[in-house]
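Only one protein chain is missing; all other protein chains are in place.
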Amino acid sequence: MTPAVNLHILAAEFTQLSRSAFFEPAFQEFSAKTAEVILHVLQNAKKYPEEVVRQFQELTWNILQFVSGSRSNDAPHETQYVLRKALKEWVSEDALVSSAALNGFEFFVNLADFWEFVDHVIDGYDVDGYSPLVVRIGSPAAFRHRPVFCVPLFHELGHFVDHNYKISEASVLLNLGPTPDGISAEQWQNLNVQHRMEHFADLFAACYCGQATNQSLFAIAPNHGDSPTHPATDRRMKVVDDFLAGMPNPMVDLLQEALKARKQEPLKVRFVEPSVECFNDVLTCKIGSVEELYGIFLSSWGYLHTQLADRSAPWITLDADASTIEKTVNDLTGKSIRNYEIVERWKNVTSD
Amino acid sequence: MSLLTKAKLLKRINSGDTGQIFVDPLLSDDQIGAVSLDLRLGCDFLVSVPSRWPSIEIQGDALPSGPDFFFQEARRDIGEEFLIHPSQTVLATSLEYVGLPLDVYADVISRSSYHRLGISMSSMFQPGFRGCISLEIFNHSNVPVCLVTGSRLVQVRFFQTDNDEEYQTDGPRRKYIGNVRPTISRAASDHDLPSLREISQQTKR
Partner (left out) sequence: MLAAMSPAKDGALGTLKLILQMEAAGQGYSRALEDYLEAVIKQSLQLVEKPEAHAGEALVEALSLALHVRSDDGLRQSLESILKGEVEKAASASAALKSLENRFDARREPTHFSSGVYSAL
C-alpha cells in the first residue's frame, strides 16, 4: 500500500462521510474539505517531497478515526457537553469534538491539528481560514450513561491543555532541581516532565471536580508507587488536597508559575457544589450556573458513595442492589446536566 | 377525584413543596393550558426492528428472543427530526422529568395536531411517579411522519385523588422509577410469570 493508494482510499472514505445523513453539519463540512485537500495532494503529488506525502497520509488516517467516531450513539453526551464548556475556557479556536466508545477501561482526550499542518506544509492549497481543532474524547462505552464515572475525562482534558500550551515542559525549563545520583541529566529532565504532567492534569481536574478527582484516582490506582511516568498515588492526592484547601504546595507553585509564563489563566477552583438533596426524592437537580454544572460531578460522586455505603435514601428498597443505586444516581445526574443544556440552548434562541 | 385546572396547576407546578408537581425543564409557561400541561418529545428513542426471532417472548428471563432484541437505540439532538414509519412502534420519553405528588395521578394523550397525522399514544402515571414520561408512540397512518424533538407532542391531565397513595412501598422496587430514557419492556420480569408457568406445567401433567 503506497501513500498514493492509501490517499485514494481515504478520499473515498471522507467523501462518503461528507454525505452521511447521520453526521453533524460541522463534520460533514470537515469531511468534504478533507476529501478536497486529499484530492489536491493526489493531483499534485509530484510537487511535494515524498516525506510530506507520507506524513500527510498518516495524519489523514489518524483524522479518519477522529471523524468516524462522531456518528456514534455511544458518546457520553452529557459529560461531553460539560467538557466542551471547560475546553472553551482554555482554547479559543473552534473545536470539533468527536467521541470514541471504547471496549476497555480507558479514557483519553486527543487532539488532531490536521488543518494547521495543511496550512503550513501543503503549499499550493488555500485553506481559506478554515482551521478547526479536532478533539477526540475516548471513554468506556459502558459509561455512556454514567457521567459520574467519567470524572477521569477531566484529567485527560488537563493533559490536552498541557500539551496545547506545553505547561509542564515550560515548568521544567523554568525550574529544575539538580540531577541526583543514579540518573542521567536527560532522564532526570524527562522524569520531571512526566510527573509534572500528571500533577497538572490532576490539578486541572480538581478545578472542575474537586475531591472527586482524588476519589476517582484512589478508586482506580489506590496503592500505586512512583514510576518513571507517574507519581505515587498518595503524592498526587496530597498535591490536590493542598490546592483545594488553599495550602501552600511547591508543585502547585511550579505549575502556576509556568501558566503565568505561558500567559495562561491560573489553576483555580471553578465549581460550586449544588445540593443534590433532591436525589432523595428521585428528582433532578435544577443546576443554576455553569459553576454548579461543573460541581454536580462532585455532589453526585459524594451522594452515590454515601448511598452505596449506608443506603439511607428513601428510594432505596430492600431489593435494590448496587447497580440499581448507581444507575439511579447516574441517570439523575445525566438528566440534570441535560436539562441545563436544553434550557441554555432554548434561552439562546428565544430570548430577545 | 378532581381535574386540576389552570389556576391549581399554576400553584402546584414547581411550587417547591412536597405537594408540587415537578416538571424540569419547563421551557415555556404557556405549556400550561386550561386543563392540561403540554409536554415535549425527548431526544432518546428505542425503535422497533425485526430480528431473526419470530416473536417477542416474555416467558423466561434469559431468552434470546426477549424484548431487548427487538429494539434499537437512537438519539437525536434537540430540534432534530425523527422519522416514524407506518405501523412502527417507537419508545420515547418526554423531554421533561416529572415528579407527581402522592395525591395526583396523570393521564397522557397525544395532542390533537399529531393525532390527526396518525400519531397516537396514551398512558397514565400513578401518584408518586418519578421520571421522564414514557411515550409509546405508534404511527397508524400509511405514510411516514417526521417528529421534531422538543416539540409539544402530548398533553397531560392531572387528577387529584381523595387520598395520598404510596408509589414506592416496602415491597419490590417499581420497574420504571427514575427513568430518564426509554426503557424496554420489563414484562418478562413480572413476578406472576413463574407461577403462571407452573400452573401451565401442572395442567399438562
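Letters A and B mark the chains in the order given here, with residues in each chain numbered from 1 onward.
In this section, a residue touches a chain if its C-beta (ideal position, glycine included) is under 8 Å from a C-beta of that chain, and two chains touch if they have at least 3 such contacts.
These figures come from a predicted structure and were not determined experimentally.
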Relative to the complete complex, which of the depicted chains are touched by the chain excluded from display?
A
Touch as defined at the start, partner being the missing chain; which of A:Asp226, A:Asp253 or A:Asp321 qualifies?
A:Asp226
Kindly state which of the options A:Phe114, A:Phe204 or A:Phe243 is in contact with the chain not pictured.
A:Phe114
Among A:Gln43, A:Asn103 or A:Ser184, choose the residue that contacts the chain missing from this document, as touch is defined above.
A:Ser184
Hidden partner chain, touching residue among A:His77, A:His159 or A:Lys335
A:His159
Touching the missing chain, which residues of chain A?
49-52, 55, 59, 62, 108, 110-114, 116-117, 120-121, 123, 159-160, 163-166, 169-170, 172-174, 177, 180-195, 226, 228-229, 231-232, 258, 261-263
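The criterion applied here is as follows: only the chains that are shown with their structure count from here on.
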Chain A and chain B, separation of their C-alpha mean positions in angstrom
35
How about chain A: which of its residues touch chain B in the complex?
73, 77, 145, 281-284, 286, 314-315, 317-320, 324, 328, 331-332, 334-335, 338-339, 342-343, 345-346
Provide the residue numbers of chain B that touch chain A in the complex, in ascending order.
22, 24-25, 27, 73-75, 78, 95, 97, 99, 130-132, 150, 168, 170-173, 177-181
